[in-house]
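Every protein chain of the complex appears in place save one, which is left out.
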Amino acid sequence: MWRMGEWKMSPQERLALVEQCIELGVTSFDHADIYGNYGVEELFGEALALRPALRERIQLISKCGIQLVSPARPAHTIKQYDTSAAHITASVDNSLKALRTDFLDLLLIHRPDPLMDFDEIAETFEQLRAAGKVKHFGVSNFSRHQFECLHRRIPLVTNQVEFSPLHTTPMYDETFDGLQDLRVAPMIWSPLAGGRLFRDDPATEALRSTIGRIANETGQPFGSVVFAWIMQLPSRPIPLTGSGRIQAIEEAVRATQIRLSRSQWFEILRAAQGHEVP
Amino acid sequence: MWRMGEWKMSPQERLALVEQCIELGVTSFDHADIYGNYGVEELFGEALALRPALRERIQLISKCGIQLVSPARPAHTIKQYDTSAAHITASVDNSLKALRTDFLDLLLIHRPDPLMDFDEIAETFEQLRAAGKVKHFGVSNFSRHQFECLHRRIPLVTNQVEFSPLHTTPMYDETFDGLQDLRVAPMIWSPLAGGRLFRDDPATEALRSTIGRIANETGQPFGSVVFAWIMQLPSRPIPLTGSGRIQAIEEAVRATQIRLSRSQWFEILRAAQGHEVP
Partner (left out) sequence: MWRMGEWKMSPQERLALVEQCIELGVTSFDHADIYGNYGVEELFGEALALRPALRERIQLISKCGIQLVSPARPAHTIKQYDTSAAHITASVDNSLKALRTDFLDLLLIHRPDPLMDFDEIAETFEQLRAAGKVKHFGVSNFSRHQFECLHRRIPLVTNQVEFSPLHTTPMYDETFDGLQDLRVAPMIWSPLAGGRLFRDDPATEALRSTIGRIANETGQPFGSVVFAWIMQLPSRPIPLTGSGRIQAIEEAVRATQIRLSRSQWFEILRAAQGHEVP
């Protein structure tokens, strides 16, 4: 939902989008305190308030731990992290108020903080759970080792990381292997590389044409092929879509019905990397 | 045995080579489904069929998981990996048939596959063991973390990796440390850097002359010094020799009797790296 502020929708339109998502089976909505300059949660909460009964049909995810320099936070003088108990607790309270709900389904630490204390975060998570404010916990952009350090102290349900055919790092740096090992599914941000996969660009031309060919072969939309390519990984990644267009969301959902052949999968990998596997 | 197809030997000559190896105490023969364009196992099996009683005096290693574009596999359209249960099982059956044996002593996954499912591989290994088709399991070219993910599910007996004075990565990237920690010995491919150590080349001149000097000092063949340098590592690596010349194999065996002094060992390391240790 991080771009919701850019969509210039009325509360009614936002509600309609949420309801269309639910009809498609998309019921998890990914937030963060900082999205839209600390404004998106409020926009979503405003829509939810128009039909409060939706709350029990959806899952709300939020994040905390980054502090932005922003007119909405005049006290901030530098972009920094804060993963202290005090900040996490206060940020959750803010998110609950803005989202007009009394619990989050999932709370993530947004980025690994060089000052994070694993014990302190785990204790704070326990207290938030005991208070009924958050049901599940996770992290975002953590390394495999950082994930495991915190997971040893309190079970985490995901690590939300960037991944796409244009950013395959988590496939090679232990992130996906480590999550598969623990049977924890990653969530994926920027699965379409922020739209770069769609743009005319010599650097990504071979990849785009390979995906396009497979889209033709399978009779599926381009975006669905990319989502299917990601979801076929053995760690069972769950890609997010950052789009407000219901068509783009439909393409993401459609991917759950597609199974690429192993050769199609490796053709996309080869095109993404510029060379075949060793 | 990966180059056996290039040696243009008759089945009788191949058998003679195997018997000479056994006399030297070399009783493990390293194969893979793909060696020699999917042909080497057949060549070896043909020789073995001339004297089936040899089977109980040797250990047969094979690998699977890579699929090559090859006249021998017309269905393949791209170089890819396949570590599915179906492919592993079929590949083992092929290897057994080609090698004319009813069991492998050791089966390795040839390369880490981004699509590999640790649980599926472990279950497949268990079934192959239960069926009496494979006695032991391992991997090749796996990172330390990948090795441990699979080793947690089924005990592995080796990770076969590239290592030589010209390729010292496994000494610094946790591979050897991790195997030593688990008391598992690595197998080494390309211990002589594919022959590059013997070639006249300014880039390797200092290293070659250091090894040559130590060979002179100790009265040992050049190749034996290299093998000894590798085997002295605390993870107890087992180097392979890819040679079909019995003299080269003798030099490898001879290395088991050599113990370099610590200073000789570090002289080779310094020459290989171009600087002393920090």
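To keep things simple, chains are lettered A and B as they appear, and every chain counts its residues starting from 1.
Keep this in mind: a residue touches a chain if its C-beta (ideal position, glycine included) is under 8 Å from a C-beta of that chain, and two chains touch if they have at least 3 such contacts.
From a predicted model like this one, the values you see are computed outputs, not experimental measurements.
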| item | value |
| --- | --- |
| Sole residue of B:25, B:71, B:132 or B:234 that reaches the chain not shown, by the stated touch rule | B:234 |
| Selected residue (touches chain absent from view) among A:79, A:97 or A:183 | A:79 |
| Residue in contact with the excluded chain [from A:6, A:117 or A:276] | A:117 |
| Of B:14, B:63, B:144 or B:208, the residue in touch with the unshown chain | B:144 |
| Missing-partner contacts on chain B, residue numbers | 144, 171, 174, 176-178, 180-181, 232-234, 262-263, 265-267, 269-270, 276-278 |
| For chain A, the residues touching the chain missing from this view | 77-82, 84, 111, 114-118, 120, 141, 143, 145-146, 149, 152 |
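Just so it is clear, only the chains that are shown with their structure count from here on.
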| item | value |
| --- | --- |
| Cα superposition of chain A on its sequence copy chain B - rotation in ° rounded to nearest 5 | 120 |
| Separation of mean Cα positions, chain B and chain A [Å, integer] | 42 |
